[in-house]
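Removed from the display is one protein chain of the complex; every other protein chain stays in position.
Chain IDs A, B and C follow the sequence of writing; residue 1 opens each chain.
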Amino acid sequence: MRVIEEGKAEFLKVDPDGYRTHVRDHKPHRMVSKLMSHKDAVERFIRDGDYLAYDCNYFQRGPSSLIREIIRQNRKNLWLCGKFTYVACALLVEGGCADRIDIGFIGFGPWISRAVREGKCKIYEYSNALMTLRLKAGAMGLPFLPARSFGGTDGFERSACKLVEDPYTKQPVLLVPALNPDAAIIHVHQADEFGNARVFGTGITHQECALASKRVIVSAEEIVSTDEFRRDPARTSIPHFAVDAVVHAPFGAFPGTVQGYYASDPQGVVEAMGALYRGDFREYLKKHVYSVASHEEYLDKVVGAAKMIEMRRRETIREGYVS
Amino acid sequence: MRVIEEGKAEFLKVDPDGYRTHVRDHKPHRMVSKLMSHKDAVERFIRDGDYLAYDCNYFQRGPSSLIREIIRQNRKNLWLCGKFTYVACALLVEGGCADRIDIGFIGFGPWISRAVREGKCKIYEYSNALMTLRLKAGAMGLPFLPARSFGGTDGFERSACKLVEDPYTKQPVLLVPALNPDAAIIHVHQADEFGNARVFGTGITHQECALASKRVIVSAEEIVSTDEFRRDPARTSIPHFAVDAVVHAPFGAFPGTVQGYYASDPQGVVEAMGALYRGDFREYLKKHVYSVASHEEYLDKVVGAAKMIEMRRRETIREGYVS
Amino acid sequence: MSTPAEQFSEREFVICQIARLVEDQYIYWVGGGGEPLNSVLLAKRMTAPNLQYLTEDGVIGPEALVPFDPLMTMISSRANYRALQWGTMNYAADLAHLGYVDYGILNTLQVDRFGNVNSTVVGKYAGGEGRRFGGPGGADSIAALAWRTILITDQQKRKFVDRVDFISSPGFLDGPGARERHGLPPNTGPWRVYTPWARFGYDKNCQLTLEAIAPYVSVDQVLGEMSFKPVLAATVEVMEAPTDEELLILRTEIDVGGQVTDRGRWVELKDGKYQFAQQ
Partner (left out) sequence: MSTPAEQFSEREFVICQIARLVEDQYIYWVGGGGEPLNSVLLAKRMTAPNLQYLTEDGVIGPEALVPFDPLMTMISSRANYRALQWGTMNYAADLAHLGYVDYGILNTLQVDRFGNVNSTVVGKYAGGEGRRFGGPGGADSIAALAWRTILITDQQKRKFVDRVDFISSPGFLDGPGARERHGLPPNTGPWRVYTPWARFGYDKNCQLTLEAIAPYVSVDQVLGEMSFKPVLAATVEVMEAPTDEELLILRTEIDVGGQVTDRGRWVELKDGKYQFAQQ
């Protein structure tokens, strides 16, 4: 199986054996309660220098409250999985938390050109689907997976993909390296105290992120009983043993939507996108991150009850979003 | 990516490009009604010499009624995907329909030793999970997938697996060739006339079989409306465009169970296993296949209403088996 | 109702043109939102009620409730309403690998004669000198795996170039056979390129070919807004203007509020001829 061509980018080391050992030694195989606050979860499980994956994004069922907490706690040198995302990467880079991004798609604007030019942020090139495939390889405990896209692009040489000769067809085929992030943050509809979690509706890579990542924080709109999961096991998206922390985060996706639970807050979305286009997040971070000490205070002081009620009211579709 | 060692077995050609072309030219992308009888479905979509995959098995939510119809129509030279199965392979070989088996696990007995010794049946060695992984590769449109089992076994050299040097870790890793069967038969709880299908509970490879196979017959306990699927899209196991024929087959898994719908018929299971252990299926085939012209006649004359009612009565668990 | 409209915007023109290509028996992967989604939604209401499309989040055949809140084109209850199946991004990619995606429809920042798409950097990549954009997103998968890709771009020299500054998503790369040499499935690639002024196709040498122009421009105007000269079809057709019916549905049922179409120049019928309206 000849390597025809390979990308030259730095990439998170591929080490399925090391990941297996981590799973054996550090993942909570026993069912233990993992309920904790945003503050405790981020303090305990997000570390400077981590490769961090977040599922979905700041506007769509993403772990927005955990992203704000990470910035609030001033994590440093994070390496981000920048797939299918608008402002989360910008917030983490502008917030001084991240300096590397594997890019599928990110919300662009002056911030990123500046960050790259000033060397504040290194970028490695992929696509959304290649990043989710890398996570899938990591979630299957495999070192790589083949794919049939991305070859021939200018991103290829700035990635860690390889073009090899398929030993079965003798044709060229792309390989993507498995990705096993140090940490993942995932926002879900429902979780129990042990970390069993349900996502309703479509998704990007919630299950892959959870199974592929060494430390996993799940934030949930609702905490439900384990019996709920046992009653309908087909609905379980993430099994408890993949999860290290469970955070109860109602409106955790604000200003985004959690499909079936609440609509987005268009004003909040526009406010964040405005900062992105202007390339200045100072005001945004001050108001939405630094002005409060916790998600609870954020909902109370910044979001406010009226807006929460309005977001729920505007989400009129329930079909498919219940078990 | 060096090939360290490779199995020497004959295998179904790996041809993802050919499969793509088949999907483009022959899979019904448009939503068209595909409801037809067992007879028509097998006549139109199962051909002599096909590589045939059936999901689950003759006793557990398997397409037992379609297997009986294939034997009734006297298909020849089928190559079987023999994973997680007890008597289906034996019935198809003893019924004169199949002469090759890729084996994960099959119900054994005098029949198989005799078939191999007499050269009536060729066998290629894999494991259950490797066969489902081969189907997964086929269902992902990829030529192969890596795995970390099977290396070092005596099955390896009698398979089409390869041991290669992983270009990322430089460690040996196994590759399995993608499997894209010519035909697949899958029994499900619910389907609509277009082929959208739902399986409740655990499964072996129903979705992979459907997406990986060129011609797919789905038999369903219940035919429901497409609105049922649109009401709860997360429950859709198989999308219509992967399916070529939909057969309404109440008690299609007889003598097996369809979890949540009806329990198995222990007497019917023991009768089939008895033939397996004795190594003589003549009586069994005569009674359960040749004595009737259709599944409907089979239910009426061989199974009987009382048994059907009893099987439903004995299945007391409904939790998780409804949408 | 199906009389040619007297007034429409350039964007509306493009959406209507593409919608007219869209058929019931094909499966489309559309970039979320914008012209691609609006084209299939318009076709679904006009001529292809059973048309199925998927988006990156693995939604299969939804009956979307438009309009959406800003950016809520995926992972949202209105965009994913009454789908046949809900999946994830890897599932969407699996279906595309398998060849189920007949057509991909993509909006592009910069495109070149081979249909290569740049959504990464305009200008020089090294040292971050160029202007950085968002990256390929889902476009790379669509451009690589859909049987036929329909590209949409503006009719501007800087957007329609001889060679893109960076190939984010593959067109024909550097010509015939190049896709296959790089592991992409055969017989795939860009099929049409639409601008508000023109429709392009490709000849067998993968050369961009001007096939048709809008009724409000001339061939010279089109060529004047390209930084290279495409092949000219034997006969360059003139595309038909949107109809009142198309525009009524587009404006009242799909792009309500004009999020997508209320950009670009306006065109009006004057003395029996279409021309740009005076602002």
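Keep this in mind: a contact is a pair of C-beta atoms (placed from the backbone, for glycine too) under 8 Å apart; a residue touches a chain by one contact, two chains touch by 3 or more.
What you see is a predicted model; the values in this text were computed from it and never measured.
S.K.: Over the full complex, note down every shown chain the hidden chain is touching.
M.R.: Output: missing chain touches A, B.
S.K.: With the full complex in mind, choose from A:Y58, A:F241 or A:Y321 the residue touching the hidden chain.
M.R.: Checking each option in A:Y58, A:F241 or A:Y321, the one touching the absent chain turns out to be A:F241.
S.K.: Applying the definition given at the start, please give the residues of chain A touching the unseen chain.
M.R.: Chain A touches the missing chain through residues 16-17, 19-24, 27, 29-31, 139-142, 196, 211, 226, 229-231, 233-234, 236, 239-241.
S.K.: So that we can see where the missing chain sits, which residues of chain B does it touch?
M.R.: Interface with the chain not displayed, on the chain B side: 56, 59-61, 82-84, 86, 103-108, 112-113, 116-119, 123, 125-130, 132-133, 136, 147-156, 158, 163, 171-174, 201-208, 257, 259-260, 263-264, 266, 269-270, 273, 315, 317, 319-321.
One rule holds in what follows: only the chains that are shown with their structure count from here on.
S.K.: Across all chain pairs, which one has the most C-beta contacts?
M.R.: So the chains sharing the most C-beta contacts are A-C.
S.K.: Using mean CA coordinates as chain centres, what's the gap between chain A and chain B in Å?
M.R.: Centre separation, chain A to chain B: 37 Å.
S.K.: Taking each chain's centre as the mean of its CA atoms, how far is chain A from chain C in angstrom?
M.R.: Comparing mean C-alpha positions, chain C is 29 Å from chain A.
S.K.: What whole-Å value do you get for the distance between chain B and chain C if each is reduced to the mean of its CA atoms?
M.R.: 41
S.K.: Give me the residues of chain A that touch two or more other chains.
M.R.: Chain A, residues with two or more chain partners: 147-148, 171, 173, 201, 319-320.
S.K.: Could you list the positions in chain C whose residues touch two or more of the other chains?
M.R.: Residue numbers touching two or more other chains: 59, 80, 82-83, 86, 97, 185.
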